[in-house]
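Of the protein chains in this complex, one is absent; all others appear in place.
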Amino acid sequence: MATSAKDLPFREETFRDDFTFKNSPETVLRAPFPFDKDSYMYAVNMELHRDGRPGTAYEAPIDVDEHYVSEMKDRALVLDEDPLRYQSLPHMTLAGWDTLELLMTCKAETYPEWFSLTRDGDNWHWVNRPMGIDQHFVFGDESTLPYAPLEYITRQAQGDFCVLDERDGNLWMDAGMVTTQADWSLDFDIGMNFFEWHAPVPLAHEKGIFKRALKYLLSIQQGNPARRLNWTMTVNPRLDTSPENYHIWGPENTHITPENVADKLFLRIELQSFWRLPRSNALLFPIRCYFLSMRDLSTVPKWATRMHRVLQTLPPEIASYKGLDNYREIAINWLSQFDDGKPTSEGPHPD
Amino acid sequence: MSMLASLDVVVTDVVTVNSLIKRFHFARADGSPLPAFSGGAHIVIEMQDGDTIRRTPYSLMSSPLNTQDYQVSIRRDDEGRGGSLFMHNKVTKGMSMKIGYPANLFSLDKRAPKHLMFAGGIGITPFLAQIHQLIKTNGNFELHYSARNEELGAYSEELKQLLGHRLHVYYDDQDQRIDFDALLSSQPTGTHVYVCGPAPMIEHVIQRSAAHGWPDAHVHFEHFAKAPPGEAFTVELQTSNKKIEVGENQSMLEAMEAAGVDAPYLCRGGACGQCETNVLECDGNLQHEDHWLEDDERASGKKVMPCVSRFKGSRLVLDR
Partner (left out) sequence: MSQPDDSAILSRPRYGTLSPVEANFHVFVADDSGGETILSLAQSLPDDFFNNAEIIYVNTDSENNQSVIDGLEALGCPRLYIGPSIAAALPRLRTSLDRMRMGTQVYLSGSESLLGMATMTAMEAGLDHQALQTEHRGSLARRVQCVHCKGITENVTTQPADCDHCGLLLFVRDHYSRRAAAFQGVNINAEDPSDVPAKEEIYS
């Protein structure tokens, strides 16, 4: 029986210090598990972002789950420490308004019990009940909001958001809200084009993967968003694994032991979606992060088996790039108890 | 439009603009707002012309902020394959039609301190939408618009009212010519130039701006090729395992769609690159009509753009 995210209360939890983050069993089952095969294969695997399967993270175009309120508190803490995690070059303000409209309308349509948007021409009224926000403002007039439109709305939306300007047959990272990143810096990458900001990713350039991916992204039209999944692993449920703070969280990479691996090591799934924005012709690129601990994975035998096999077949350079070298073997050993050696059923979903 | 979501619309008005141009107005069939768009965007209009489905791109000319009423202006082309003739002769107020979501291959560069625009004839239409956008954001621009004569200079009166000194109109029959060299050598750093009009005008602006040292990235043009009519031919589609006939007034892309083969596209005018297809075997001549492939790609005989290009010969096998 599929459980909707709407049936679960918002959890009070932390993503730093005492790390009280926890998934309820229902939230584990609705995670967008990224492996649809028993071995690792790098691929872009873009598909249209629609037809939400009930009881999965794809149910709503912009997913809101039990971690929403606590994730937004963590974002506010990151921004207090380092305001450079939100940036927008001057020509991206219109794209900020487009983003605000998209997120507000999506949320109000999908979750009317939590969010509402009332429009009277350019006079808009936004209510976000989980966060206790009630805001009247004029669409297009920055002086009527407490923050610039992109910052305002992404302080109320889970996941990182990159806004890409399209020019000269390329995409440019010209605005973003990035506080839950897997090891890249918006402050450094802002203003770069698609190939420049992907430069540090090994192997994929030689295979022409990024050229094909760019061509696909440029073809994305309004009304037809696309998505893909990416993944890495993180020690502790730490959202803010930024390079900025690497010297602070880096030591935790060496803290995994056979005793603590089940609860301290997390599969970090990124649900990336791609939306053409109407007025600015920019692309919005939300990157939503889902954590599953190794113990969470073990509650779904197929997923634990898959994870075991993917870690075993991962090329060493990819493992290093993802930063798994310190604990990959420990994770493989722990997961081996769930792998019966038999083939798993097709597709990513639980049996 | 096969895989992608499209919009159900109703023709709310058809207005005769002059002896060659008609303007078509669309609203959403269910009365809800149409999507906002960006100046320079086009829509692909789907036309059920007897047994044939045509899909032709036209620039949106209405204000991008107007979500109740999309407008396109279409010049009648008596020599073409029939898209404009269908619109002129068959489309009437009240008809239901399907259009694609707006897509933009002729976007303003929002960083530009100034936009210099050159329009020729019906090429005025994307600029009309862009101008609404720039006026709203206090953008800095000037528009140079040339037409054959006053009668065919569609919308020049409205533009004069709206733009004042920012508009410069030139009529061929009064020997008025745009002085491209003077304009291209006097623009402040960071200016972007945009041109939409007849092919020779576009070529001229590309060539003169390069001669004056403008970087390519500052030169924008909307150049939809028209899929020309031609002799019928046969194409084998290897992946789909089909053999299809391409009719005299049909493009390869349309023939694929008619055969139920899903092929990607955005502009259907040889400009966007999305329908680029690998040629597996070719015994004959590919007739390239697009603006996408590089010379070496054409010479290789390995690529073709099925939205506009044709084939003459005995055997063509495509990877589709």
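Note that the chains take the letters A and B in the order they are written out, and that residue 1 is the start of every chain.
What we mean here is this: a contact is a pair of C-beta atoms (placed from the backbone, for glycine too) under 8 Å apart; a residue touches a chain by one contact, two chains touch by 3 or more.
In this text, all values refer to a predicted model and were calculated from it rather than measured experimentally.
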> What are the shown chains in contact with the chain that isn't displayed?
Replying inline: A, B
>> From the list A:Pro54, A:Pro251 or A:Gly347, pick the residue that touches the absent chain.
In response: A:Pro251
>> Can you say which of A:Asp189, A:Glu270 or A:Asp296 touches the chain missing from this structure?
In response: A:Asp189
> Out of B:His212, B:Lys243 or B:Lys312, which touches the unshown chain?
Replying inline: B:His212
>> Can you tell me which of B:Ser63, B:Ser84 or B:Gln187 touches the chain that was removed from the display?
In response: B:Gln187
> Of the residues A:Trp197, A:Phe274, A:Tyr290 or A:Phe338, which one touches the chain left out of the display?
Replying inline: A:Trp197
> What subunit B residues would touch the chain not displayed?
Replying inline: 111, 113, 184-191, 210-218
> Tell me, which residues in subunit A touch the chain that this view leaves out?
Replying inline: 84, 183, 185, 187-192, 195-203, 205-206, 243-248, 250-251, 253-254, 320-323, 326
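By definition in this document, only the chains that are shown with their structure count from here on.
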>> Could you work out how far the Cα centre of subunit A sits from that of subunit B, in whole Å?
In response: 37
>> Which residues of subunit A touch subunit B once you look at their complex with the stated criterion?
In response: 48, 89-92, 94, 165-168, 215, 218-219, 221-224, 276, 278-281
> Can you name the residues of subunit B that touch subunit A in the complex?
Replying inline: 3-5, 7, 35-38, 41, 64-65, 100-104, 107, 109-111, 133, 137, 216-217, 264, 266, 272-274
